[in-house]
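With one protein chain held back, the other chains of the complex are shown just where they sit.
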Amino acid sequence: MLKREGDIRIPAGCAISGVIDRSGKRMSGKCMIDSISTMHDRSNGLGGGFAGYGIYPDFKDFYALHLFYDNTAAQHETEEFLKRHFEIAYCSAIQTRKVASIKDEPIIFRYFVSPLPRKLESSQLDEEEYVARCVFRVNVEITGAYVFSSGKNMGIFKAVGFPEDVGRFYKLEEYEGYAWTCHGRYPTNTPGWWGGAHPFGLLDYSVVHNGEISSYDANRRYIEMFGYKCTLKTDTEVITYIFDYLLRKRKLTLQEAAKVVAASFWATIETKSEEEREQEVLLRRMFPSLLITGPFSIILGFEGGLMALNDRLKLRSMVCGEKGDKAYIASEECAIRVIEPELDKIYSPAGGEAVVYTLKNGGRRE
Amino acid sequence: MDMFIYPEYEVVRNPDLCIGCRVCERQCANEVHHYDFDLKKMVADSTKCVNCHRCVCLCPTHALKIVKSQDTYKTNANWENQTINEVYRQAATGGVLLSSMGNPKPFPIYWDKILLNASQVTNPPIDPLREPMETTVYLGRQKCEVVRDGSGKLKNTLAPQLKLNMPIMFSAMSYGSISYNAHEALARAATELGTYYNTGEGGLHKDFYQYGPNTIVQVASGRFGVFKDYLDTGAAIEIKMGQGAKPGIGGHLPGKKISADVSATRMIPQGVDAISPAPHHDIYSIEDLRQLIYSLKESTAYKKPVIVKVAAVHNVAAIASGIARSGADIIAIDGFRGGTGAAPTRIRDNVGIPIELALASVDSRLREEGIRDNVSIVVGGSIRSSADVVKAIALGADACYIATAAVLAMGCHLCRTCNVGKCNWGIATQVPELVKRLNPDVAAERLVNLVTAWNHEIQEIMGGMGINSIEALRGNRLMLRGVGLNETELKILGIRHAGESL
Amino acid sequence: MKRIYVNEQWCLGCHLCEYECAFANSGMTDMAKALKGKEIHPNIRVEDGTDGIHFAVNCRHCSDPICVRSCIAGALSRTEDGMVQIDKSKCVGCFTCVLVCPYGAIMPDADGHAAQKCELCTRNLCGEPNCVKHCPNRAIVYEDRG
Partner (left out) sequence: MAKYVIIGNSTAAVNCVEAIRSLDKEGDILLLSDESHFTYGRPLISYLLYGKTDFEHMKYRPDDWYTANNAQLKAGVKAVKIDPKKKKVELSTGEKIPYEKLLVATGSRPFVPPMSGLERVKDQYSFMTLDDALKIEKDFKKEDDALIIGAGLIGLKCLEGILGRVKAVTVVDMANRILPSILDEEGSAVVQKYLEGKGVKFFLGDSAAEFTGEHAVTMKSGKKLTFDKLVLAVGVRPNVEFVQEAGGACNRGIVTDEGQRTTLPDVYAAGDCALSHDIAADTDRILALLPNAAFQGRTAGLNMAGGSAVFDKAVPMNAMGLFDLHMITAGVYEGECYEEKGDSKYKKLFFANDRLKGFILIGDVARAGIYTSLLRNQTPLSEVDFAMLEKSPALAAFPPAYRKEKLTQKV
């Protein structure tokens, strides 16, 4: 019998796409559905998903937890847990529509939460770490429950199915965000599980990824030293944790994190200016086990922006396009052209070259 | 009268091929061969033969071979010939049996029960001839604070590290146990390769201070040749707590090997036995070790990483955990098959555990405790090939120590009689005429060749896995699968059985 | 020009070079067949000195070769690139060359009728000096040292 994510490691080939309006103007999720649907053949119907940023302006100070439940027992147990740790501002089932190709749907719920102040204080953790640990506990300890989105003013929507169907399933045309990413999955040895679809998120970080990294177990075994639990055993999961670790915990910049994950070759570093050389050598020496090898193209979503990054050999296709304030990232150019035929600029970033698009009014530091 | 013991190996000469050049005679320090002027031919006395193959290799007509003798006692699976002979020897001498080099007994070799992965379809293999394939390794503590200067630039808060061009270093072999020329060859090869060799516990000959940037200086229980200049000269300092070939046992270099030069280098009298105590008498506990580590760091201004070398013993994971918390930058673990210039046979053959299991348990333990990046792990004790190196790194090692392979490259034929001091290959000897047989030009070149070849193979294997930097291989146990291993073994190694999917 | 140089620091006195030389110049392909039961007359000779000193000596291919100047028959000559060679058909075996060579590196041949000397294995099938190739300790090398 085929095992599902978490029992075994699932490599997958895929399609990714992303868009951001740097002016902060919000777009409906429909553009992403249109974009990803052009790359239909890069998916096999075993997973699709979206992440939207800026979609919950009314609850922007609350962590939006999206959960899958296999059954109501799991839901009860989880909600008990959530109540013990959070103030729940609002909770409801996530609205979906019937789509013929989307089957066996779990119970899908959304909670806007804020840590209980006394609990948070006694934990001696910062707020984000507190939330992250709670997410891990639900995912590891409660059978049949799975938190698949946990950031503020952002949300991940994913399912087993072709991505365009998933988008319609979640009625994404009704959501508006300043940035979107999406993913169509082509796993090679799983029946596909809802939780295993992309994007993978932790707090406000979300990752869509096309590739199959060869460094997986080196990365996983390292990152797990810092409290992360790779329950899905997917590349996307470990990549998300790596960025969370480097950006949130170690306070690296996006560019620095990119130089850890897709480090320049030693020989390339040799050719750089002394200052760059020192910094890059230092990063490689500090975080050698977070170097990711093997093919990948990822879009990292974060509060206020998107980052596109390829593996250092650029073993996966990925292009970036710009039109006015809008910036696009996709596995294939067609996925951009279909939603913006007239681009100011389109190019293919080099392997290891991080492309960061942030909101003009200040997103995160690069 | 001593019991006559039929030689274990016999010299066989093909009379049709022997031209009587007498090269074998001139090259055998054990005086096995001589030309008989009455018989007008070469003759050999196999009782003196140690099976070092010097004569076999140098015979220009390949007229010689050495074969296992067929003489046998009545077959007995329990009392094998060697077992019986050892009883005879001890009955005759009353002495502890001595041997050299690594444990030759047929214990399982886990390296050979582990298979490597390669990319197919979903993930491309990488061709090292076309793409960079990085094998550079930095050894030392990686854990550090992220600190920025005023301009936001990252400051280097790392502890001192060692940079290796490939994850292979030459393991400790002391000057005294091996010859001046062997030491020179190791030093020069390490320098050319961009890696390190290790002085062992015999101090560092003045002539070799020039290779200091590629030298690891060892501080062992005998403290031979340890003084300020020595510590300052090395790139790193290794505290030797134990050795895989003889855990729990000290060292004993007989006085006849303490030549004038060895004496000066070790700072001990000439001709007097050099005794390394079994323990460091200032280290009876982990906190004592911490003191020594910091003493050494203090005396070298915190500029050099400190390595603590231990033998792989049953409790190695806990020991390593203690070391990782004691200020050491690198832990070297020496498996039970590691070589030696001399060890009591019973110790060599019965004490310690395989390096594969020790490494896996140490790596897992340090990760469980979240302190794996406190230290680098270097493993030795019979790393026989580039495949062993790759498997060791995938199990969790940062780099490997090689010594037996290195002396093999220099000419050693594993006759395992280093303790006698008459090494016909000029390696494990201090006899000037024998030392001369090892031209460091040749030996260094062969060492460089060996390691370069291994490194090429490592790159090929990594490329096959789709990994283009050695960092991404370290601890990447998914790249390993066991064959013919039981559940316990798989669990300790932290790998799945072959056939189990990703 | 590449010449043979010896380094007595590494010479073990094994005398292999003498046999390899004799074999190389035997014209045969089987060493045992070439040398078995025969006295060898190599162009290279190992000197075994006192205190474990050994070194091989063969023609130095001098830049101003006294043997060539002294040869009464014009049998010895220097090739364009500097190798000292002997035309045995011209040699009458007067051994004036033996008289003058300060290295003792030219010698009567096996039957004593002509002189013989090292010609760097250019006249046999080896292609490169066989003594160098087979020296187990690189005590004999073939290098261009000017």
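A, B and C label the chains in the order they appear, each numbered from 1.
One rule holds for everything that comes next: a residue touches a chain if its C-beta (ideal position, glycine included) is under 8 Å from a C-beta of that chain, and two chains touch if they have at least 3 such contacts.
Predicted model only: the values in this text are computed from it and were never measured.
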_What shown chains come into contact with the chain that's not displayed?_
C
*asked:* Using the document's contact rule, name the residues of chain C that touch the chain not shown here.
replied: 3, 5-8, 47-50, 53, 55, 57, 60, 62-63, 66, 69-70, 72-74, 89-90, 92-104, 106-108, 112-113, 145-146
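Simple rule for what comes next: only the chains that are shown with their structure count from here on.
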*Taking each chain's centre as the mean position of its Cα atoms, how many Å separate chain B from chain C?*
43
_chain A-chain C separation of Cα centroids, rounded to whole Å_ = 77
*Any idea how many Å lie between the Cα centroids of chain A and chain B?*
46
*List of chain A residues in touch with chain B within their complex*: 8-13, 188-189, 211-219, 221-222, 224-226, 250-252, 256, 263, 265-268, 275, 278-279, 282-289, 291-295, 312-313, 315
*Enumerate the contact residues on chain C facing chain B in the complex.*
9-10, 12-16, 18-20, 23, 31-32, 35-37, 52, 134, 136-139
_Touching residues of chain B toward chain C in the complex: what are they?_
16-23, 26-27, 57-58, 60-61, 63, 432-433, 436-439, 441-442
